[in-house]
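All protein chains but one are shown at their positions in the complex.
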Amino acid sequence: MAESITYVRSQFLEPEKAPMSDSSAIGWVRKNLFASWKDSILSLVALAAILYFIPGLLNWLFVSAVWTGADRTACLTVDQGGQLPAGWNGACWAYVGDRFVQFMFGSYPRDELWRPLLVVVMFVGLLIPFLIPKVPRKGLNALLLLIVLPVVAFFLLLGGVFGLRHVETSLWGGLMVTLIISFVGIVVSLPAGILLALGRRSTMPVLKTACVVFIELIRGVPLITVLFMASVLLPLFLEPGNNIDKFLRALIGVSIFASAYMAEVIRGGLQAIPKGQYEAADALGLNYFHKMTFVVLPQAIKLVIPGIVNTFIGMFKDTSLVTIISMYDLLGIVKASFGDSAWITPVTPLTGLIFAGFVFWIFCFGMSRYSAFVERRLDKGHKR
Amino acid sequence: MALADARTGSGEPPKVSLLYNPALRSTVYQVVTIIVIVSAVWYAWNNVVQNLARANMSAGFGFLNSRAGFDVAQSLIAYSSDSTYFRALQVGLINTLVVAAAGIVTATIVGLLVGIGRLSHNWLIARLCTIYVEIFRNIPPLLVIFFWYLGVLALLPSIRTIFQHVKDNPDAIFFISNRGIYMPAPVFGEGFGVVLAAFLIGVVAAIAFTVWANARQRATGIRPPVLWINLGLIVLFPLLVFVVMGSPLSLDYAVPGSFNMNGGMVIGPEFLALYLALSLYTASFIAEIVRAGIRGVSKGQSEASYALGLRPGQATRLVVLPQALRIIIPPLTSQYLNLIKNSSLAVAVGYADLVAVGGTILNQSGKSIEIISIWMLIYVSISLITSLFMNWFNAKMALVER
């Protein structure tokens, strides 16, 4: 077979023209947008879509949008009972502006707003140095942020002590609730997840089985059912006549759920630590507690920081589900405001949802960027 | 060796306090764990019994056989308000499975395209795909559902507008309104079963032919025209039978009634909102998984395939993707599971899924423990079955190393 084919070319090809310079703008466009005829078609279609949608979108969001107004008439067209020209369509930011405080704090008494604001200031003040790797005293910072702050915030927000007015949790709402639930979920799920992960890798069959059943059961069901369980069943499980705060029940539900997911992330880290590390710690005569806290866990957690942050992001998004057990987090309160007669217009829901989506997006995108930053930083550590 | 010998010479191992005996400690820990769990369960059980007695409520699953009394908006199996609670739960479960299956298929296709698109050499396409992923990944799925339901689908033309539209264009058969998408429904006449059988035979024949063709290609290096022959087997053959049987299929068109379009087939906005939101949300995660999978295949693989003379499309399809699949499948499985679990958000827009129907029953009958147990049991089962299937698929796809 091979004899019939000649692989050797007997004469030179015509030399091709020198390739176009990549550095020129035209060269860049050619290389990146019109490299082949398929690419060209795709680029043109994409370009057409962008030119079709973006101006309309910008127009809807900004140009045609209504920025000021006291009630729904500001965002209604003439035939709907307002003053805007017929056929008008645009965002109704006036409604978001009118409801902004409610979206942030729910029905928290307006004259007590300094309390959540103070908590926010403390939170930001502690969080920023915690996130910047160069700032020293991480241990103290973590203690303040994860232990002291929640306690202070608890008394400050709920009140009833030190002469502060008692503010029931049923008045809490908005972004404040979203942040509190996710922060508590984070603070609880990390240690609980570590314990569950260690339990799952334990050699004791009873402990191991208990942890596996718990983790797999919770991970196998939707958060809604866990929330329903916390909100409907928990009171039945406790002593007759108990009266657990609804907010606390949501916190318990979210924490249980987050712990199970966190446990699996941490377990991934534990599994990635070479056996030699465990054996070396054993050889040094460390007991289990010391082995884990000084040798294994610091390495394992460092390995899975991106996974942990992803779990946080997921948890932050999942807090929106508490709407379904009728609590008013950011999404819940925005949605509840759609039914308010003062602002019923065809564009209200879309405006409100875009606002809520933007807030959620900022937080989640920020977290994912930070996670990417940490990942890059840790990568460097391994290169020598 | 010498060291060990010196050691063993010292006789019995040193006496260790019983407190430090690993076996004993482990037993103690486990016994304590069991005691804690059992007492907690006993405590909870005791309270449940007391609470139920206090509230004069009974426990048990007998209520499932009583009449439901409420209607369900979307049902694929026969259901009326006279059916039992059990039947209502079946309707809910089927609705969950339908939206989850549709969502999984769409999310996989969109995710695959976007994931490949992000790696495209085309700058514009890559950027658009990145924007898509970064937007949808960072927004709660519940918000996406509301976005579709309240922000988009609710703004579609009202049913009155559609009635007017029908008056103006009597030939229209396809309508989009804020009550859903109306389209003609197929009505299967007598003899359609034969067509269906022909189709199944065609599929089986096509599979057999492909297997044979692969074997032949391996033996001779010549690939028979698989695509065309399979197309003929799957499409042409049933079509022929269809014509022979006298076209046993007619269409039932949607026509304006007094309040709604009557007849035809309608896809409600509740389903659409949930389906679109789940697909697009999950697709953004799948895209990332696909991208990571493709990048996980070493560049040498695609370079080697180009060197073998494969075209870029072939190289992706025959060399890169099969290898990438091994990286993709495990995280993909967990995304599928997430999608199934997220379908429970149906309750937010009133799509009658398992949780929504269960919630109504919980409310009408007050059987909270039973309903929540049923939910958990079903979701855990679905999760386990999906994991098992994906694990099997993964094992099949795994590289057989020698």
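In order of appearance the chains are A and B, and numbering begins at 1 in each one.
Following the convention adopted for this analysis, a residue touches a chain if its C-beta (ideal position, glycine included) is under 8 Å from a C-beta of that chain, and two chains touch if they have at least 3 such contacts.
Rule of thumb we're sticking to: contacts and distances are computed from a predicted model.
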So one subunit is absent here. Using its UniProt record, which name fits best from "N-methylhydantoinase A", "Amino acid ABC transporter substrate-binding protein", "Sulfur transfer protein TusE" or "TonB-denpendent receptor"? "Amino acid ABC transporter substrate-binding protein"
Contact set of the excluded chain (shown chains only): A, B
Out of B:V91, B:V144, B:I159 or B:V319, which is the one that touches the chain we can't see? B:I159
Return the single residue from A:W88, A:F130, A:F214 or A:Y278 that touches the missing chain. A:F214
Per the touch definition above, residue among A:L33, A:M104, A:A153 or A:I252 touching the missing chain: A:I252
Touching the left-out chain: which of A:G90, A:P235, A:G307 or A:G357? A:P235
Among the options B:R87, B:R179 or B:R291, the absent chain makes contact with B:R179
Absent-chain interface residues of subunit B come out as 36-37, 40-41, 43-44, 51, 54-58, 69-73, 80-82, 150, 154-155, 158-160, 178-179, 257-260, 262, 269-270, 347-348, 350, 352, 356, 359-360, 362-364, 366, 368
In the full complex, subunit A touches the hidden chain through residues 72, 76, 80-81, 107, 109, 154, 158, 168-171, 210, 214, 217, 231-232, 234-248, 252, 256, 324-326, 335-336, 338-339, 341, 344-346, 349
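As a convention for this text, only the chains that are shown with their structure count from here on.
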Between subunit A and subunit B, the Cα-mean centres are separated in Å by 23
Can you list the subunit A residues touching subunit B in their complex? 31-33, 35, 39, 42-43, 46-47, 50, 203-207, 210, 216-217, 219-225, 228-229, 232-233, 235-240, 313, 317-318, 320-321, 323-324, 331, 335, 338, 346, 349-350, 353-354, 356-357, 360-361, 364-365, 368
Residues on subunit B engaged by subunit A in the complex (per definition of touch): 26, 29-30, 33-34, 37, 44, 47-48, 50-52, 54, 120-125, 128, 134-135, 137-143, 146-147, 150-152, 154-155, 337, 341-345, 347-348, 355, 359, 362, 368-369, 372, 375-376, 379-380, 383-384
